[in-house]
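Heads up: the structure comes next, in structure tokens.
Rather than the whole complex, this shows some of its chains in their spots.
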Amino acid sequence: IGEIKRHLRDNNPIRVSRSLRDTAYKALQMKESLENKKSKEPNLNEIAEELGISREDIVYALDAIQDPISLFEPIYH
Amino acid sequence: MENKAKLTIDSLSDNIGLARVTVASFASQLNFTLAELEEIKVAISEAVSNSIIHGYAEESGEIEIRMRVYGEQLEIIVKDQGCGIEDIEAACEPAYTTAGRMGLGLVFIDSFMDKFEIESKAAKGTTLKMIKIPAQEKKQIN
């Protein structure tokens, strides 16, 4: 989580509002906690249901905080 | 269950994010993980930016993105009416590019999707068809 926080802090475009960041954070945190609980990767619907936030709003928030370059890291490494 | 939607955008790089968010939102009705949704977003970004950069070569035109879920499959069709791809087989080779770019877009799409087909005609345009199934569903089938 610390690493995610640092990543978000360092890569945030100014236009991304606080509440979008909060939504994205919560989704990533919930993903980790569900992953630990069930020892398998949760799908977005499970994350959305657990948070009580619509799946589309989570998609939007995650996209807004994204540093596009990081998408390609897993492929190049 | 079947559901479909179609997004038509002007060929402006401003609209790549719009296409990405719309398709990922539509896709989220199936049981995709966040990682799979990221793969879908990369595929859409690559497909749409190809239509903008290569297909219309910065001229203006429209790009049509059809989305459909049926059963547990997601089908996405990205269509432009741009210049078309001369040699499809060559275009799919890693590092092949006609515009001094990375030449990996089509390779990414192919690796992120379960099925990927290209149809293209010179001066008529290009249509990409992609299918992706959540890994979770594939496991249950086996």
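Each chain gets a letter, A and B, in the order it is written, and its residues are counted from 1.
Assume a residue touches a chain if its C-beta (ideal position, glycine included) is under 8 Å from a C-beta of that chain, and two chains touch if they have at least 3 such contacts.
Everything numeric here is computed off the predicted structure, so don't read it as measured data.
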Could you spell out the copy numbers for the whole complex in terms of the labels on screen? A x1, B x2
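Rule of thumb we're sticking to: only the chains that are shown with their structure count from here on.
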How many Å are there between the centre of subunit A and the centre of subunit B, using C-alpha atoms for each centre? 23
Taking the complex as given, what residues does subunit B use to touch subunit A? 17, 20-21, 24-25, 28-29, 31-35, 37-38, 41-42, 45, 108, 134, 136
Along subunit A, where are the residues that touch subunit B in the complex? 27-28, 31, 41-45, 47-48, 55-56, 58-60, 62-63, 68, 71-72, 75
